[in-house]
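Shown here: the complex without one of its protein chains, the others still in place.
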Amino acid sequence: MTAVERQQWDVVVVGAGGAGLRAAIEARERGARTAVICKSLFGKAHTVMAEGGIAAAMANVNPHDTWQVHFRDTMRGGKFVNQWRMAELHAREAPDRVWELETWGALFDRTKDGRIAQRNFGGHEYPRLAHVGDRTGLELIRTLQQKIVALQQEDHRETGDYESRLKVFQECTVTRVLKDGDRVAGVFGYERESGRFFVLEAPAVVIATGGIGKSFKVTSNSWEYTGDGHALALLAGAPLLNMEFVQFHPTGMVWPPSVKGILVTESVRGDGGVLRNAEGRRFMFDYIPDVFREKYAETEEEADRWYDDPDHNRRPPELLPRDEVARAINAEVKEGRGSPHGGVFLDVSTRMPAEVIRRRLPSMYHQFKELADVDITAEPMEVGPTCHYVMGGIAVDSDTAAARGVPGLFAAGEVAGGMHGSNRLGGNSLSDLLVFGRRAGRYAAEYAAAAPRVPVAGEQVDAAAAEALRPFAAGGAEATTGGDAGPPENPYTLHQELQQTMNDLVGIIRRAPEMELALKKLAELRVRARRAAVEGHRQFNPGWHLALDLRNMLLVSECVARAALERTESRGGHTREDFPAMDRAWRNVNLLCRTADQAPGDPEEGDDPARGRITLVRETTEPIRPDLLALFAKEELVKYLADEELYE
Amino acid sequence: MATGTERTGTEHKDGQRGAAARRGVHTPGRAAIAAPHLRTDRWWSAPAATVAGLLAFVVYSTWRAFAAADYYAAPYVSPFYSPCLAENCEEMRGGPNWDLFGGWWGISPAIIILIFPLGFRLTCYYYRKAYYRGFWASPPACAVAEPHRAYTGETRFPLIMQNIHRYFFYAAVPVAGVLTYDTVLAFRDEHHAWGHMGLGTLVFLVNIVLIWAYTVSCHSCRHIVGGKLRHFSKHPVRYRAWRFVGRLNARHMQLAWASLFSVALTDLYVFLVASGVFDDPRFF
């Protein structure tokens, strides 16, 4: 095996989105030498796509807002399967995390008295989202990026080297978390630019790689969202939690085809936009579920009054949690009341003056103008559901963000599971990144300070290198041996088939036979993926990169499909046509995915490549702390909690 | 490894030798594309139009400035000759001729005053762009390679002098004031009686509006009225002034051209009337 460059760090953060950068800042500020690895250029992570805002109960706009109300909204939005301690920490700490951004140079939109303005969003009782127009994610990522640069400047003044304590390895992909026995020992990856392999040895690794959307055809997610972190954790022996909960954002663009899925921010509705079907009806009034009935307006008049007088009117049903709106749109389209390109109409043009629209929704205006030739100040947008976010993820300890079962492994942001339960509220993602990014960085640094340093064993590095080089050999002589006989496969074709399968069979509305079919197809794809072959060499070769990412997407897709088949109820981001109701008995059940053949360090599948690689374990969750339960009315709890939970 | 900030090793490698052929977009390490640019649109039309427009003005104004004739036709005085500050000025009753220079000034009196508007426009941020692109080809158009071997921009003499734009702005304000005075005088008839108006009055009105709009929309003006402030909220009046100037400033280019043409046309109008080509049509 050729020599692989090795470096030693205290903490390695995989992913440079909001969570990764926040973790890196915290780890570095707590004295750990920290490396950040990201697939894209520094500052391009998918967080930039976040539009609406950061949810934090700062009570700048409505003085009644408190962390308790925010906690309550989060639990309701997630239909009570949230890891409640995470939801609590999140609601308590979010304001501090937002305020801290200001001290790093962030410039949020302001209230009249100069504080951070907050806007309404689906599922949030009060205006709560700190924002900058509709480009909040960009502001967040840039602020964190500039804070990292500020820390590097500090290090430069002290040590003469910008990267002595905090270094960003951009355009690098991690393919394996390396271990020493049970505990984490480092990561193995390659530089996209040159194709060179490298090993970063570190006792603590924070995974902050975001989501899995690229396994679906219609998605708002970028190419990076291939479930890398989920797969890295799985392969390192950490379980994934509740992967069946995938959020389909109700409003993605539906036309033209090349931009299908690109997000249309919820702020459009938060600021007054309404949904109409082809008949011109505001159909959301027909879809208010029982659990939310008291909280939402029943007439258009009341809904319209709410924008000016939220204390005496109920909110419009367009602002129901995302899962409800997405299902409603899906139903309208299915019943033939959709728009020409298979969506529904989202209209702001009749609700606000053109100038206000351009000021408050500048990037939406821009996006529709440039990409679809639609002037949103004059005509409605056409929108439909798009795969947006995965609520499931690496099972973590609520307080420390430590992944379960693998000492030294931490996870934060979208890749971590539990916080959002079965459905995430808009705006809770950016606050999640900050709160748990910071916690992951802190506890990773503390862990690293106490952990022994062990060099990574050479065999592990060799195995990881062999795995990464496999696509260059596939299709050649090797492919005719074992179960791999067959022609070489084009990774792009495999990816398209995978996306189609997940979109059609494990999409927004799910049925048992379809998911069984999906599992079968995934198994076939997995066999074919072993023959994914690439041309050319290792220098910036996207075909190769995709071939390697396929492993992750296939693993994660199987988790989603298996967990979705197992959970025989509909809840949040998981809707079963064959089990359309929420079942209180499932409230306290977590589904954990693990790799089927637990052979740590074994880079490749067992004997039969067609066999499923994932096993599911059911687990009963810890009861919600009584003082938190007391924040809800009894009548509400009855709808969610099983009888025996209520009596305790 | 790929942190994006390490030395690439391609900088300066080529140093002196052979640099002529391998500089700019042909610097070693950059994508080897022979063409200096690949633009397929008519990128040259804007600089060409700039050159044509500016040249036309320069030729016309040079002729008129040195002619020292036909610049006064009561009640109109050509903006090129206002204020007229030497002894050899034509007599303008109540007009802007103040003999500050005396009799030693031999050449056209226009030269004394034209220095100021000329300097104002020459150092104007818009005109700089226009002539750097049009005359210097620095650059001729965006992403079109410029022909120069070296470039130091406005970092040293003489171009560092562009920083005195603000003084020319200070000077341009009184000059515009005098032209405003001229416009008021244009509400007289040829016998200097007030309360009259002719076609020339209209021409003067349009011109002075454009001159002021151009002068006020200047970037230096925008800075002085409010741009230099850090907290607009503490200076509401200056903030409003800044916003007003900002709105005009967005059209600085259009105003630069419009006022350039209007001042030349106003002069031409006076010339035509003064030289007797036609009589100023009087309204009342």
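By written order: A and B. Residues from 1 in each chain.
Here, contacts are C-beta pairs under 8 Å (C-beta built on N, C-alpha and C of every residue); 3 or more make two chains touch, one makes a residue touch a chain.
In the analysis below, contacts and distances are computed from a predicted model.
Hidden from the displayed complex is a chain whose UniProt protein name, among "Succinate dehydrogenase/fumarate reductase iron-sulfur subunit", "ABC transporter ATP-binding protein", "Cytochrome c oxidase subunit 1" or "Peptide/nickel transport system permease protein", is "Succinate dehydrogenase/fumarate reductase iron-sulfur subunit". Note on the undisplayed chain: of the listed residues A:535, A:577 or A:619, the one touching it is A:535.
Among A:371, A:512, A:596 or A:631, only A:371 touches the chain left out of the display.
Note on the undisplayed chain: of the listed residues A:224, A:266 or A:382, the one touching it is A:224. Seen from chain B, the chain kept out of the figure touches residues 3-6, 8, 10-12, 23-25, 27, 29-33, 37-41, 125, 128-129, 132-133, 138-139, 142-146, 148, 150-155, 159-160, 163-166, 219-220, 222-223, 227-235, 239, 249-250, 252.
Touching residues on chain A toward the chain that is not drawn are 40-44, 46, 48-49, 58, 95-96, 99-100, 102-105, 107, 109-110, 113-115, 132-133, 135, 137-139, 142, 146-147, 149-150, 152-153, 156, 162, 193, 222-224, 255-259, 262-263, 363, 366-367, 370-372, 490-493, 496, 534-537, 539-544.
Just so we're on the same page, only the chains that are shown with their structure count from here on.
Centre-to-centre separation of chain A and chain B, using mean CA positions: 55 Å.
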